[in-house]
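All protein chains but one are shown at their positions in the complex.
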Amino acid sequence: MKHIDLNCDMGESFGAYTIGMDTEVMNHITSANIACGFHAGDPLVMDKTVKLAQQKKVGIGAHPGYPDLLGFGRRHMACLETEIQQYVIYQVGGLQGFCRAYGAKMQHVKPHGALYLDAVENDTVARGVADGILAVDPDLLFVALAGKKGETMRRMGAQTGLKVVYEAFPDRAYTPEGTLVSRKHPGAVISDPDEVARRALDMANGYVIAIDGTRIDLEVHSLCVHGDNPAAVDLVKNIRQTLEASGIRVIPMGETSP
Amino acid sequence: MKHIDLNCDMGESFGAYTIGMDTEVMNHITSANIACGFHAGDPLVMDKTVKLAQQKKVGIGAHPGYPDLLGFGRRHMACLETEIQQYVIYQVGGLQGFCRAYGAKMQHVKPHGALYLDAVENDTVARGVADGILAVDPDLLFVALAGKKGETMRRMGAQTGLKVVYEAFPDRAYTPEGTLVSRKHPGAVISDPDEVARRALDMANGYVIAIDGTRIDLEVHSLCVHGDNPAAVDLVKNIRQTLEASGIRVIPMGETSP
Amino acid sequence: MKHIDLNCDMGESFGAYTIGMDTEVMNHITSANIACGFHAGDPLVMDKTVKLAQQKKVGIGAHPGYPDLLGFGRRHMACLETEIQQYVIYQVGGLQGFCRAYGAKMQHVKPHGALYLDAVENDTVARGVADGILAVDPDLLFVALAGKKGETMRRMGAQTGLKVVYEAFPDRAYTPEGTLVSRKHPGAVISDPDEVARRALDMANGYVIAIDGTRIDLEVHSLCVHGDNPAAVDLVKNIRQTLEASGIRVIPMGETSP
Partner (left out) sequence: MKHIDLNCDMGESFGAYTIGMDTEVMNHITSANIACGFHAGDPLVMDKTVKLAQQKKVGIGAHPGYPDLLGFGRRHMACLETEIQQYVIYQVGGLQGFCRAYGAKMQHVKPHGALYLDAVENDTVARGVADGILAVDPDLLFVALAGKKGETMRRMGAQTGLKVVYEAFPDRAYTPEGTLVSRKHPGAVISDPDEVARRALDMANGYVIAIDGTRIDLEVHSLCVHGDNPAAVDLVKNIRQTLEASGIRVIPMGETSP
């Protein structure tokens, strides 16, 4: 029986500020990427989010980012490899504190925003992230981009010795080469819920229909979904139902990791 | 054979900014209280400081503070007990990341600055700190103020289930009641190196000469020393030599913890 | 013809985080207290908010707070008078930059959250705030608490040489002594929109009905309203309509300042 994981960014609130509908989304996903206080999140939010994930049996992951709360971690920063490594160690360690407080085991790490994009483009960034993860706990899964574009990031993770989880984006168009269509192009983001759910199912079955209609193979272990607004929550629910109705088991990446 | 620990605040540099002569001081102390990024310290500094402590066989401790880099954690902030607990979990967790990176075991936690002073004065603050420590690792030692004034802080630590280490300040005058003389009073801080070393020896022997000349009992497991400038480093060296010349073993608190 | 000002906290968003319905509320108020980047707000938000206020002919004010984004400036911090003064200078100066960019004149300053509450309780805090305002521009109005409780804060402003604007809270119950009923007591916050609007009208007429039914005099120049959610916006609209329907002119404090 086939299976897939649904991962979502969680715990992005900060102090008096709220982002995301974590309580609702946590009912539908299987892995939570929890912000660790650099680009979003704070100790109270981390505590609450780890507790909630633990209750809902959702796999707990760290979501480290650049030290840029003002830019929500979405801006490239020219950090050295060693800086990246140590920023990751600190953030993963911080979240480990809350895992230990709840007797939970951390499952994975996925870099956030510009740190993720830089890890896709740049092998020293990818290695910095992977080395940081390894230093804290070699059993942590490293979530990296599926498809051709993600090869560098995944190779760095694998070379470091980490188990690498391939993730894809059901709401994003793919080129015939298996890379994401840039957000600058029309049609890059797919908003029709049924279309997104159908693409999620394709991905769980190992392929995706590219923007030119070609069917291309895509090895995928986890699907990245969003939970920022009510429509997004409905979308996640719809994806999950579609997958399960088609006989795909939706389970945390840690239960089936490569 | 008697023994005592020498603890010192370490890793208080931040980015381009340097505070402390860590490399020199680390040769003379037995326990390092390492700042965790809230009031001082950053991931690179934490990494470097944990590594150095590990090399020098100095006991590694977390030194969590209020989230006030601008005030160096020296200003009281009206935080809730739960906020304090979670700030401690995050900071201790962050430092744990670096301990794990170097295969080191964290030995203790000592709150910093205003958080320490508030824990002395206020049982909810003390409990917040102790609960935070316990949540991450119940084997961590809780460093609290020796003497009458420290009773609340120590009781909260003990009630939580932590082992409590009593610390005293050889360069500070004590009242006949066994509390620190306020810094506002003349003679509160003792600067003569030989006097400080002699007081350190008294403390290792279980007593201190109060400001009025009375000899009072004081149970002490660790002496807090400073490493901000060359004179301070000489002072630490002098304290250690005086103790060892008098047959006191100077060893990390973790090797002899109560 | 009588007149009153309606002031509201604005510009409290930060980076990717949104608080407040500024665009809607700005249609109904006459003075905006704009966060300056310490407890909330950032340069982009300040720019946008000053521009919006300028367009809507709403009086522009600085809303300085403690340097505590994590606590949204709601936590007391033990700052020295000189620190408070200089934090105010910096924040008011920062907002002045945007006023100058839009050719706008800053009208007033009102401290935020815990800084406001501390200024009410403590004359050194009040003096720090007032001295900071005076240093940047002696023509700025100082918004302080109306009623008996606000005497210290207002006296410090007046002694400094600033014009002081008295503000009251139509959605808060008052004691017969003319002080706010603590939020801990039932009935402290009034939520019925018509009741709040009626109280706003009473205040514009120079009195308030205390929680025990007594009518007490209250000199008020400005009413503090809120804009956090759709119900709050409706409340503001209702207050304004009630005031204007009763022949009270609702105009910026700067046009009628004492």
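A, B and C label the chains in the order they appear, each numbered from 1.
Operating definition for what follows: contacts are C-beta pairs under 8 Å (C-beta built on N, C-alpha and C of every residue); 3 or more make two chains touch, one makes a residue touch a chain.
Just so it is clear, the model here is predicted, and its values are computed rather than measured.
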Original post:
Among B:Met21, B:Leu70 or B:Ala158, which residue is in contact with the omitted chain in the full complex?
Top reply: B:Leu70
**OP:** Taking the full complex into account, find the residue in C:Ile29, C:Met46 or C:Ile248 that is in contact with the omitted chain.
**Re:** C:Met46
**OP:** Identify the residues of chain C touching the omitted chain, counting contacts across the whole complex.
**Re:** 37, 43-44, 46-47, 82-83, 86-87, 89-98, 100-101, 135-137
Subject >> Where the missing chain touches chain B, by residue >> reply: 14-19, 40, 42, 69-72, 74
Subject >> Footprint left on chain A by the chain that the document does not show >> reply: 67-68, 70-71, 75-79, 114
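What we mean here is this: only the chains that are shown with their structure count from here on.
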Original post:
Does the chain B and chain C pair touch with the same residues on each side or with different residues, judged by whether over half of the numbers are shared?
Top reply: same
Subject >> Junction residues of chain A - those touching two or more other chains >> reply: none
